[in-house]
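Let's look at chain A:
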Amino acid sequence: MHFTKSAAILAVGTALTVGLAGCNSGSSSASGSSGDIKIGLSVSTLNNPYFVQFRNGAQAEAKKEGVSLTVTDASNDSSQQVNQVQNFTSQAMKAIILNPVDSDAAAPAVTAASRANIPVIAADRGVNKATVDETIASDNVTGGKLAAQELAKELGGKGTIVVLQGTAGTSAANDRGKGFTEGIAAYPNIKVVAQQPADFDRTKGLDVMTNLLQSHPGITGVFAENDEMALGAIKALGAKAGTTIKIVGFDGEVDGIKAVQAGTLNATVAQQPALLGQLAVQAAVKAAKGTKLAATVSVPVKLATKDNASQFATS
Partner candidate 1 sequence: MSADTLQKQAGPSERNGAVRAASRFFAENGALGGLVILVVALSLMSGSFLTVTNLLNVGVQAAVTAILAFGVTFVITTAGIDLSVGAVAALSAVVCAWSATSEGLPWPLALVVALGVGILCGLVNGALITYGKLPPFIATLAMQGVARGLALVISQGSPIALPNSISHLGDTISSYLPVPVIVMVAMGLVTAFVLARTYSGRAMYAIGGNEEAARLSGIKVTRQKLITYALAGGFAAVAGIVLASRLASATPEAASGYELDAIAAVVIGGASLSGGKGTAFGTFVGALILAMLRNGLNLLSVSSFWQQVVIGVVIALAVLLDTLRRRSTN
Partner candidate 2 sequence: MTETSEARGEILRVNGLRKTFPGVVALDGVDFDLRPGEVHVLLGENGAGKSTLIKMLSGAYQPDDGRIMVDDRETSIRSAQDAQRLGIATIYQEFNLVPQLTVAENLFLGRPPKRFGLVDKRRMTADARELLDRVGVDADPGQQIGTLGIARMQMVEIAKALSLDARVLIMDEPTAVLTTTEVEKLFAIVRQLRDQGVSIVFITHHLEEIPQIGDRVTVLRDGKSVAEVPADTPQEELVRLMVGRSIEQQYPRERSSQGPPLLEVRGLTRRGVFENVSFEVHAGEVVGIAGLVGAGRTEVARAIFGADGYDQGNVLVEGARLRGGDVHAAMEAGLGLVPEDRKGQGLVLGADVQENLGLVTLGRASHGGLVDRAGQRKRAAGIAERLNVRMSGLRQEVRTLSGGNQQKVVIGKWLLADAKVLILDEPTRGIDVGAKVEIYQLVNSLTASGHAVLMISSDLPEVLGMSDRVLVMARGRLAGELDAAEATQDSVMALAVAGVESGTAHDTVGGSNVR
């Protein structure tokens, strides 16, 4: 008696919540009429504006092509992502776009899909130890080099700088840091005096920058491995930001572009997440139709400076 009552409450509650959430996300699966082609997209996290833009680009392209796109959010949890991909295979998707939470941990998901003969496109991050049909990603190493060159240009080839690192151990942090180190090595008069982690987080960027100013008051430049940390650093530097201390960020997210336009951020290496999403869906449609794909596609990164910032602002 008691049990049935609580079970009923639970059922109604679940139905309501799911229904409510469904209403909001209904638009995400563009149920195209011509869509015999169903594509699944597992995003690593939607808790980040970059991936939200990536999803938007993918959805726009799906609508244009008239295919049905189902989007799931793995909330940065690899095991959840494996489950989602497995669900895609049982839903008879014609192609799967995987934006891996973790390059290593994504392998089982890919294997599961390959066994069901469903093509997999890896987006933004590659997959290790399993073969995907195509990998589409921004070139983070090249981006790091671009950032180094731009910062050196702003500094006139000499100065002391600090680097705000992303979350230790992530591929984005590794690749951007690697590219930057290689790039800055070409300028012997620029000295990197500190590299400290701020975990891609704006608050931490603010705190770490504040602390570094204490130990290194004379710095003239900052490279932040993403825009969030750069925005935190700008807060810490106050009026010096963009003027006596040059700052270069990475990502080209909305707030970052605004800062470039305002002149507090000297430049940011803009990725094109919407383009990434668009290319991924195009590749998936091709794969679904049986067309052979190129193994890797690089989405170009572009430097956004005050001069060209307006063209990024729309995205």
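Just a few scattered comments:
Following the convention adopted for this analysis, a residue touches a chain if its C-beta (ideal position, glycine included) is under 8 Å from a C-beta of that chain, and two chains touch if they have at least 3 such contacts; residues count from 1.
How these were chosen: all candidates are chains of the complex that A comes from, given by their letters.
Remember, it's a predicted structure, so these values are computed and weren't measured experimentally.
By the touch criterion defined above, chain A in this complex contacts candidate 1 out of 1 or 2.
On the side of chain A, the complex with candidate 1 involves touching residues 24, 46-49, 52, 165, 168-169, 194-197, 202-203, 206-208, 210-212, 214-215, 217, 231-232, 235, 254-255.
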